[in-house]
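The complex is shown incomplete by one protein chain, all other protein chains being positioned as in the whole.
On to subunit A.
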Amino acid sequence: MSATIATNLALPFTGIFISLIVYLIGMWLTKISNGFFLFNPLLVGMVLGIVVLAIWAKSTGSTTAAVYTKYYLPGGNIIFWFLNPATMAFAIPVYKVNETFKKYWFDIIVICFVGGFISLFLIQLVSKLFGLSAASTASMLPQAATTAVAMPIAAGVHGVPAVTAMACILNAVVIYALAEFLIKILRLDKVSPVATGLGLGSAGHTVGSVKALSLGEIQGAMAGVSVLIISLAMDILVPIYANLFM
């Protein structure tokens, strides 16, 4: 009997069901807390999901990693696969602002590559200051790219994709919490709108795009463009940087 239950729980249903439930709880918490920054649905979903798996492991006397691999992964992988078309779809917002993009394409590429390279250097410096291991440092580098692109890059430079994914999720949480404050003290509403849009888009991913859109149309458009260009920049820069400086 228990063997039948175990076999059935190892079907994709379990992973999909857990993901849906934890995400729904996250959305509900966001709603009743009026958007308190730590109740970001994705962050809540991630933490709750791990807690569920950890409790499951404790009660069955197994390890969390084993429960994750056996019961969560089959369903998780199905949802994960759909990140491919979803990430690809980010080409559509870029095409919709094609006029602006064509006008500034050279500046945007220069900004993303030069800014990206300086950021990589500073991120490595901060990681050193905090005494992170080589694997964690490598996982920190590609976080400006969108999650689905950043994770394979991290794996390519011997990082841990899971840590990179957490970094991308937390990026959005930090920007959600601090964007207004940072925009004010850095006077980002006064500098070039193209630059502000790119900065918010690469630091805060989709949440950054929403914040950028609230500043103006060009900022929002540029945040959308940044998803494509900064991902491309990270894909080229991170392996080169890791080879040269790590």
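In this text, a residue touches a chain if its C-beta (ideal position, glycine included) is under 8 Å from a C-beta of that chain, and two chains touch if they have at least 3 such contacts; residues count from 1.
To be clear about the criterion, contacts and distances are computed from a predicted model.
According to its UniProt record, the chain left out of view corresponds to "Murein hydrolase regulator LrgA" among "Protein-glutamate O-methyltransferase CheR", "XdhC family protein", "Murein hydrolase regulator LrgA" or "DMSO/TMAO reductase YedYZ, molybdopterin-dependent catalytic subunit".
Residue in contact with the omitted chain (choice from A:N8, A:S33, A:T60 or A:S133): A:S133.
Among A:A6, A:L38 or A:V114, the one in contact with the hidden chain is A:V114.
Of the residues in subunit A, those that touch the hidden partner chain are 15, 18-20, 22-23, 41-43, 45-46, 49-50, 53-54, 64-65, 67-69, 72, 76-77, 79-80, 82-96, 98, 104, 107, 110-112, 114-116, 118-119, 122-123, 126-127, 130-133, 135-136, 140, 143-149, 151-153, 155-156, 160-163, 165-171, 174-175, 178, 182, 186, 188, 191-196, 198-200, 202-204, 206, 218, 226, 228, 230-232, 235, 239.
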